[in-house]
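Quick one: the structure is below, and I'll ask about it shortly.
And then chain A:
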Amino acid sequence: MATINVAGKDIAVDEEGYLEDRNEWNEEIAAEMAKLDDCELTDSHWEVINFLREYYDEYQIAPAVRVLTKAIGKKLGKDKGNSKYLYELFPYGPAKQACKYAGLPKPTGCV
Partner candidate 1 sequence: MADEMDEMMEGGEIKKLMYMTRTAPYGTVYALEALEVVLIGAAFEQDVCMVFADDGLFQLKKGQNTEATGMKNFSPTYRALEMYDVEKLYVEKESMDARGMTEDDFIVDVEVKTSDELTSMMEDMDIVLNF
Partner candidate 2 sequence: MLHTINKSPYTKNSLDTCLRMAKEGSAILLIEDGVYAALTGSEITSTVETAMKKHTFYALSADLEARGIQDRVIDGIKVVDYAGFVDLAAENSGVQSWL
């Protein structure tokens, strides 16, 4: 099984780098995953990551990108609920990449 090392501890991830056990998640793990992608997490990133974690808690699902964009727009405003903004933050795909950092599974409806 693949692992990533965070603060001296091996954390299990799947072949695409998604956390195996969502309960293991912490901010350090998110930051380390981002670092592996050459991405530095800013407040704007965290806003989306935290949004996704709340979304998962409520619906038990990682949203597809289209649904995420719409939901972000509703919660954080139109200037953030659009593909351009989200792709600038998460160039590998906002749902996929942000879900990974948030410790969620790969979004349903994301092929």
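The set was built so that all candidates are chains of the complex that A comes from, given by their letters.
Just so it is clear, contacts are C-beta pairs under 8 Å (C-beta built on N, C-alpha and C of every residue); 3 or more make two chains touch, one makes a residue touch a chain; residues count from 1.
No experiment lies behind these values; they were computed from the predicted model shown.
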item	value
Options 1 or 2: the chain contacting chain A in this complex	1
In the complex with candidate 1, residue positions of chain A that touch it	58-61, 63-64, 66-67, 70-71, 108-109, 111
